[in-house]
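The next block holds one structure in the form of structure tokens; read it before the comments.
With one protein chain withheld, the remaining protein chains of the complex are depicted in position.
When the chains are written out, they are named A and B in that same order, and each has its own residue count from 1.
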Amino acid sequence: MDYHVKLDMFEGPLDLLLHLISKAKIKIEDISITEITEQYLDYLDKMKEFDVEIASEFLVMAATLLYIKSRSLLPKQKYEEQEESDPEQDLIRRLAEYKKYKEASEKLRKRENIYSNIYYKLPEELVDEKEKNTSTLIEGDVNDLLLAFLKIMAQRDVQKSERRIYPITRRSISVSQRIQQIKIILSKTSQCSFFQLLEDNCHRSDVVVTFLAVLEMLKDNQIRIYQQGQFEDIVIRGA
Amino acid sequence: MKDMDERNIMGLIETLLFVSGDAIPVKRIADFLDMDVRKARKLMEKLIDTFNFERRGLQIIRVNDSYQLATRPEYGEYIEKFFGGDKKQTLSQAVLETLSIIAYRQPITRMDIELVRGVKCEYAINVLMEKGLIKEVGRMDAPGRPILYGTTDLFLKSFGLTSLEELPPLEEE
Partner (left out) sequence: MKDMDERNIMGLIETLLFVSGDAIPVKRIADFLDMDVRKARKLMEKLIDTFNFERRGLQIIRVNDSYQLATRPEYGEYIEKFFGGDKKQTLSQAVLETLSIIAYRQPITRMDIELVRGVKCEYAINVLMEKGLIKEVGRMDAPGRPILYGTTDLFLKSFGLTSLEELPPLEEE
């Protein structure tokens, strides 16, 4: 195996698996889980040697592969009765699905390279002709100035149009402020969900702050949290 | 406009596209010229051909059912050089993969995108939202009412597509 390939080259465990499959020159549906599991684990080991931090998703996949492998060692009938879906087939389906979009993204990349070279122009400003000659305006109120500026800035956030890059000043909220907010919400309702706490298209920093606030509250026994599974919503209840 | 010949009308449309800067829906052009939409669409296609045939510096692009005046990609590098703009940043692989899943599977929740990619996509989604390439198109009727994402017209424009039907077909194995 070629260990010179860096782990961060891969967009996730599925990407790494696809890489291993393509190196082995086999079709996805023909993969031998036993073989691929070994290569996959080898890979993670090498990464550890190079002190590369391994994202949790890669570890979850390692566990899944080992599970599939161990299952294959058991007599067939035993588990077939218990489970509806075959994890090996599931994984193969996921790989095929992911591969489709990965290939599509390569085609989009080609288009992006061409079409990112297109420029547009700003609209012309059309002002009322009748007003042009009158020397009205400028009441001399500094608050009008502020209001005009704020209005423009607010609109600007909405526009978010192409290739116009603005320095964005971001409002930031502290963890302790966030804890206060969550306390208020919990005082009104018995429980809330982590996703609900996040506004529509909120900024990444808001997510981080909210998450830290939840952890902090959990540590102080102010709340209890429940989660059904990986990537699922987190339900927060007052302690 | 009654006494205008076709060349004049084309010139007028070019002018309107120039002043607007933005894309103009064909419906508005049809209403303005007092013709039905089909005829207006034909006229616009003829205008596009004329621009190409006469090797104009500019081109007219169609996005969904709107038209916009734009530069040609082959002049991109010169524009950059002349105005000293920054090199256009291309999307990272993670962001592009996320975008392609949204493009083909919209409307889709973040969780479903993450299921396909097998990794968290929060950052990629934020980048795409900030760039205006995707938008919220609704909420799923499920616990937590998760946001459904879809692509924008800017997405189409940025990838030279006139509609979602023009997305390159997915290769089924």
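The definition used in the following text is that contacts are C-beta pairs under 8 Å (C-beta built on N, C-alpha and C of every residue); 3 or more make two chains touch, one makes a residue touch a chain.
Every value quoted in this text rests on a predicted model; they were computed, and no experiment measured them.
Visitor: Can you say which of A:48, A:110, A:151 or A:224 touches the chain missing from this structure?
Guide: Checking the options A:48, A:110, A:151 or A:224, the one contacting the hidden chain is A:151.
Visitor: May I ask which residue of B:58, B:115, B:140 or B:164 touches the chain that does not appear here?
Guide: Within the whole complex, the residue contacting the unshown chain is B:58.
Visitor: By the contact criterion defined above, which parts of chain B meet the unshown chain? Give residue numbers in ascending order.
Guide: 1, 7-8, 10-16, 18-21, 28, 32, 54-58, 69, 71-72, 75, 78-79, 81-84
Visitor: Name every residue on chain A in touch with the hidden partner chain.
Guide: Residues in contact with the chain left out: 119, 121-129, 131-132, 136-138, 140-146, 148-153, 155-156, 159, 161, 164-166, 169, 171.
Methods note: only the chains that are shown with their structure count from here on.
Visitor: How far is the middle of chain A from the middle of chain B, if each middle is the mean of its Cα atoms, in Å?
Guide: Roughly 24 Å separates the two chain centres.
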